[in-house]
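Missing here: one protein chain of the complex. Every other protein chain is in place.
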Amino acid sequence: MKGSMRRIGALVKLSLLELWRRNDMFALLVLSLVLLVPLSLARPFGASGATRYFDEVALLLVWCYSLFIALGIGGRLFTSEFANRTVYPLLAKPVSRGELLVGKYLGAVVASWSALAFFYILWVASSLLRGGECLTVCLFQAFILHALFAALAVAAAVAGSFLLTPSASTTLLAILFPAMFFFGRHLPDYAENVSGVLRGLVNAFYWIAPHAEFFDMRQRLVHGWGGVEAGVFLAVVGYGVVYSAVLLFLAHFLFKRKRL
Amino acid sequence: MEDKVFELDGVSRSFGSLKAVDNLTLSLGRGEVTGFLGTNGAGKTTTIKMLIGLIRPTSGTVRLFGGDPTVSATRARIGYMPEMAYYYPYLNVRELLSFYGGVCGMDKQTVKARTDELLEEVELVEAAKRPLKTYSKGMLQRAGIAQALLNDPDLLVLDEPFTGLDPLARIHFRNLLKKLRGQGKSIFFSSHELGETELLCDNVAIMKKGQCIYHGPVDRLAGDGGGNLERLFLDVLKKGGVA
Partner (left out) sequence: MNRLIPYGTVAVLLVFVWVLSRVAPAQMPQAIAGGDVLSVLLGDAKKDISGAMVREADSYFHGGVDMDCHHLHDHHDYDHAHHDHEDHAEEDHDHEAESFDPWRWINAHIRAPEIDRHLDGGKAVEMMPWFWVAIKSDPHNIEAWSTAWYAASHLMKDEALALRIATEGQRLNPESLEMACVLGRAYRAETTRDQEKSEAMFHKVIELAEGKKELEEGDELPLFSALGYLADSAKHRKDTQKLTVLLNKARQFSPNHPTTRAIERMLDASPPPALRTGM
């Protein structure tokens, strides 16, 4: 058990080092500053005092970044190991494929959480500087759900990278998640407007596809509503955990079958 | 204590209709150094992958230290260096060894001590803080051998270790392997470099179309015709075996 934890710990550290040594994070930070600093100074029609638009845009950017980072890390997690041939010395060590998958997955999740925490801290700091009262239960819930979404996106990217080519998988997920984020809740309405096989497909998609929008509490955060009821919160947490676990099992199954 | 470090008994491996390895029987004794020769596509890498548990044979049995190499604990006593791996470019060699040490389940102090030792051994002390992406091919090979030796393995499996090395690096690498042989390590390596093989090995195994057509001492092979290994290798491949 101790050895297993040590192995997983090493894999987590590797992902963290990789994320923070790549330039992606700093490119995102610079991009954020370029977008948000002028935005924070904007005075539409010369009126001052508006802050919610800034919070909304900043949080939307954090969502975009988290998806970008999660898909990037998750998609690269094993494909780079294969491309660089480092998977061979790794698997020649006393580590099972299951441990390798869990370790690398946890590493990617912790890495994406660290990036997420970094951006949330920046947002909270900017909000406090503007006199906002953002340190609430709602913020805590929003962060937890957002982090769970990142974990789910990483799991999807890992499973996708075994199922399809890395670029195809990342592209597909980069379309699927935002589509679900914005339109997922409207799928039953679309289903009502079509008939036959298409209706069945839309309904099936509604039940099976990952509902990214469940994890989005931006509205509540921006408009100062309180947190969600504990039951709803736990339901979404459960959904995220179960969905990620299913994707990881799929990834493990595909990894075991993968020809090395 | 086992006599044999590994044993392959009637091992075959197919990929679809392609039979990459066909009824191979091969073993390595403790402290032996065996060169694994063959043309491209002869089945050398597939054999090595089965040996270290990366793939399972279609038929036959593979025993590593008497156990099943696909069970992770069995691999605790081996060190493996793949052909031309591009190790994590954002790490330096210390971080790389620390990472592999963690994966091997080694504690931090042991990893640190072993890292210091190995960096001296592979002459990477001065470049220890540089990211691996700035390393030359030869330096990457040295980093590769360092990671393979990190857990002080009883068996060292090397896939084409001389590929891409300049003459100086080659000499250095040869001396390192000789030193390891002197320490009683069992070494099994595939290579196209017949000269290096001749200088290092007790035995050679020659593969052709998935089958082992010769396995025995280098001396015997050389003794048959009294020439160098390159000419003898070509003869063996032509004849399909040794008389």
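Order as written gives the chain letters A and B; numbering starts at 1 within each chain.
FYI, a residue touches a chain if its C-beta (ideal position, glycine included) is under 8 Å from a C-beta of that chain, and two chains touch if they have at least 3 such contacts.
Not measured: the values here are computed from a predicted model.
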Interface partners of the hidden chain - shown chains only, full complex considered: A
On chain A, residues whose C-beta touches the chain left out of the figure: 23, 42, 44-53, 184-186, 188-189, 206-207, 211, 213-214, 216-217, 219-220, 222-223, 225, 228-229, 232, 235-236, 239
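As a working rule, only the chains that are shown with their structure count from here on.
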Distance between chain centroids, defined by C-alpha means - chain A, chain B (Å): 41
Touching residues (chain side chain A, partner chain B) in the complex: 2-4, 6-7, 9-11, 13-14, 17-18, 21-22, 84-86, 88-96, 99, 259-260
In the complex with chain A, residue positions of chain B that touch it: 15, 49, 52-55, 72-76, 78-88, 90-91, 95, 98-107, 131, 144, 147-148, 151, 157
